[in-house]
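What follows is a structure written as structure tokens; I'll ask about it next.
A single protein chain has been omitted; all remaining protein chains appear in their positions.
Presenting subunit A:
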């Protein structure tokens, strides 16, 4: 990723976050594409009852919504961790130089 880094964020943090973002994006893309592919090529499978009396279409659909939220929370957790780690390292370096 070749974006302008703001003064307060290190290149390494930007790269870590970007890498994580791209990976999680592909994880979700595979799940989402899976739903579309099932719809087009294995339509009858979507009618299978999975659990609580719900069919696969409903379970998959609601699952995709919940999964997006879960991935978002995971992403935020790691991004915040990267940022905090970078800040801590910076503070330590500043402390040492004093």
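Just so we're on the same page, a contact is a pair of C-beta atoms (placed from the backbone, for glycine too) under 8 Å apart; a residue touches a chain by one contact, two chains touch by 3 or more; residues count from 1.
Throughout what follows, contacts and distances are computed from a predicted model.
Taken from the listed names "Putative tricarboxylic transport membrane protein", "Transglutaminase family protein", "Cation acetate symporter" or "FtsX-like permease family protein", the protein name that UniProt assigns to the chain not shown is "Cation acetate symporter". For subunit A, the list of residues touching the undisplayed chain reads 1-6, 8-9, 14, 17-18, 21-22, 24-25, 28-29, 32, 35-36, 39-40, 43-44, 46-47, 52-55, 57-58, 61-62, 64-66, 68-69, 71-73, 75-76, 79-80, 83.
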